[in-house]
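One chain of protein is taken out of this complex; the other chains stay put.
Which chain is which? They are A, B and C, in the order written, and residues in each are numbered from 1.
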Amino acid sequence: MPTSFLGSALRGTFLSTLGLWWSVRYPLRYLRRNSDAQSQPSCGAQRLEVLEGAVKAFFALAGILVEQFVPTGPHLQLYSHKTHSWMELTHWHYSTMYLFFLLSGIVDIASHSPLKLPLGLDRLMLAVALLIEGLLFCFHDYSDAALDHHLYSLLAVAIFAGALCAFLEVFLRDHIILETFRTSSFLLQGSWLWQIGFVLSPPWGGPGWDQTDHSNFTFLTMCFCWHYAGALLVLAANSAASRCCNESCQLKFGDIDVELDCGMCIRRGNKSSDGALLPESPSEDK
Amino acid sequence: MPTSFLGSALRGTFLSTLGLWWSVRYPLRYLRRNSDAQSQPSCGAQRLEVLEGAVKAFFALAGILVEQFVPTGPHLQLYSHKTHSWMELTHWHYSTMYLFFLLSGIVDIASHSPLKLPLGLDRLMLAVALLIEGLLFCFHDYSDAALDHHLYSLLAVAIFAGALCAFLEVFLRDHIILETFRTSSFLLQGSWLWQIGFVLSPPWGGPGWDQTDHSNFTFLTMCFCWHYAGALLVLAANSAASRCCNESCQLKFGDIDVELDCGMCIRRGNKSSDGALLPESPSEDK
Amino acid sequence: MPTSFLGSALRGTFLSTLGLWWSVRYPLRYLRRNSDAQSQPSCGAQRLEVLEGAVKAFFALAGILVEQFVPTGPHLQLYSHKTHSWMELTHWHYSTMYLFFLLSGIVDIASHSPLKLPLGLDRLMLAVALLIEGLLFCFHDYSDAALDHHLYSLLAVAIFAGALCAFLEVFLRDHIILETFRTSSFLLQGSWLWQIGFVLSPPWGGPGWDQTDHSNFTFLTMCFCWHYAGALLVLAANSAASRCCNESCQLKFGDIDVELDCGMCIRRGNKSSDGALLPESPSEDK
Partner (left out) sequence: MPTSFLGSALRGTFLSTLGLWWSVRYPLRYLRRNSDAQSQPSCGAQRLEVLEGAVKAFFALAGILVEQFVPTGPHLQLYSHKTHSWMELTHWHYSTMYLFFLLSGIVDIASHSPLKLPLGLDRLMLAVALLIEGLLFCFHDYSDAALDHHLYSLLAVAIFAGALCAFLEVFLRDHIILETFRTSSFLLQGSWLWQIGFVLSPPWGGPGWDQTDHSNFTFLTMCFCWHYAGALLVLAANSAASRCCNESCQLKFGDIDVELDCGMCIRRGNKSSDGALLPESPSEDK
């Protein structure tokens, strides 16, 4: 599987951004829930989740289109009858991966629509998307590229950790520890994809690292651990920043926040002005 | 293990049909339970489960008989003393597999009989049947057929996912997300068995795909993911159809439905005419 | 690891007997609990568990002594300074295995003593004993004996299934489905050890089966499944027999049963004559 730096970096940026976003959102939600003692998710929180799903679906769709229609891409053609061979399987490989993130994004959106999908289906689809991603990297044919295999095996560890976490969240929804662990897994995947890009196809040209030097393998295993330590530090810094921000904002913008949160509610129910008759949210916890 | 197209397709059809049936049944049950707010399973639902078990057992038994008594089959003979070798182990392999689905079907039936089997035993037997199926494919000897091994390894992934799901259902019975995941696993197994048939022994004759071309392996891994995406779409379509059907039928056939559901109850308890004194079901949730 | 028929058969008999005993005890307890609606374990049930632990510990201790002091055994000597080699590692291997079953038996006894060990420690020790057994078989050196490796790998599957089950019982104590699955795992281990004996060192002399014939591997994988089907049938038959026995006995021996159960209680508390003031049992469920 020839790795291009640009592709790897774009994928890494997508996953890191998702992780960074969660590293701000989940601590904030955790803090608010504790301070307000409201188990009811607000309308604002729901709109954010719909937006998150839409952004995820949009980038996944963009990813599929880019993979298919870049000049070296397969342009939706799977088999070449001229050369009697499969067309550009690497591009198809990533298109498949994005397809499942697209499905996950669509289910995220549908979960907050009036369709009343069963609670937890969004987490299951996220777990499935990660499982498929891991499966694709595990069953890939690395034939003679031992370093590629090593790097993508380490990536698969991060992916499966995230998948396990998302699967557990089907049963233990809104568990802050699981969400933290999942966030760290996405940050790790993101930064590790950047590392893979630098190792296998450096942006300044030239060949990748030596595939036969065993000390490279040992170093990269350690490097993976450092990336995770970095991910944890980013997570801690963002959580701390969220907390500071939350505390300083709560006094100033308390009223605005309520207004923003309940804008939709007002339009729907016209009863939230007294603050007591909030309409039932479609996906309340059982 | 020589794969015949017909055998693979029949097995695929059996598993797909089971998956399709569940993809209609579980959403319908989920919707009714929500709308009626009755946790009590109705008599009709129980009779459906008995019927499902009976059909499963019948097809498994038919499968055993067909595997044994087709012209090339072993006719229940295990060892040939003439050639000093085992007889037709592939047929025995599938007979063994069907045997555990037969046991699972029998336990399904017995669970709803007056025997009062402990709740969850039917799910355990389904998990066991899937584990045995996976074990048989994993420990099989693929010697020189690398593509066979690859295809059946992917099948084993789907099988073990289903087995894990069924095992979790022992503890979390009637969990719609787990049921959805199990259904998708069966649809995937079914369609993948069709794919295996087309790849290893095409129905239009000729040899199977090239066992040494590595791009075939990469393509088939992706293809497995597409089958899963297809299974998810079928699942979504059937759920949507069930919902539409449920909503349109509820008004028209509300009374008929109650009558159908409680036919057995009437015969048993003679008290359901007033609709309030439903007899206790033998396997109510604890 | 040279396998002797007698050793394998004795081990198999031990594990099968344990499985058979459980296949009678657990259904009986399940039925009584349902009919009496008493969650309190009776004194008789506790004495049975102590007895079970004692028998397990006794046989494990006997096993260690036999392994060490048979004529070909190491007689507690680990290293021979004459030949500069380890002494009879196979005997030491099985002694180690029995040691953990001995510990498990001791913890079983101690759990029901006035020591008030935390509930679930007996299940953890059983899980540990099985994990160690599986570990010893997995990390063993089968060097050139591929058939030995195959047979013991299948055994390890049964062992780890039992270990997982016992570990889950730490958290879900007295769960009839888990107990049933554990029982079936022990029956399978027992009968498979007999099979291993017949395959690798037939009692009628002569060499074991051909280690190079691949059809033997396929046949033995299937054979393992048939053993499991057999184990399930034995389990079903014993459960059915327990039920019949329970129903016919309940009327006749109701009073005797109460007396037997509460003999110890009477001696302890002198209050069970009125049947209402049963003393608190030391290991009641939390």
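The rule is simple: contacts are C-beta pairs under 8 Å (C-beta built on N, C-alpha and C of every residue); 3 or more make two chains touch, one makes a residue touch a chain.
Predicted model only: the values in this text are computed from it and were never measured.
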Among the chains presented, those that the missing one touches: A, C
Sole residue of C:4, C:17 or C:96 that reaches the chain not shown, by the stated touch rule: C:96
Candidate in contact with the missing chain, chosen from C:20, C:55, C:70 or C:135: C:135
Contact footprint on subunit A, counting only the chain that is left out: 30, 34, 150, 153-154, 157, 172, 176-177, 180-181, 214-219, 221-222, 224-226, 228-229, 232
Contact footprint on subunit C, counting only the chain that is left out: 85-86, 89, 92-93, 96, 99-100, 103, 116, 118, 120-121, 124, 128, 132, 135-136, 139-141, 143, 170-171
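FYI, only the chains that are shown with their structure count from here on.
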Copy-to-copy rotation for subunit B and subunit C - C-alpha atoms, rounded to a multiple of 5°: 90
Centre-to-centre distance between subunit C and subunit A (centres being mean Cα positions), rounded to whole Å: 46
Set of subunit C residues in contact with two or more other chains: none
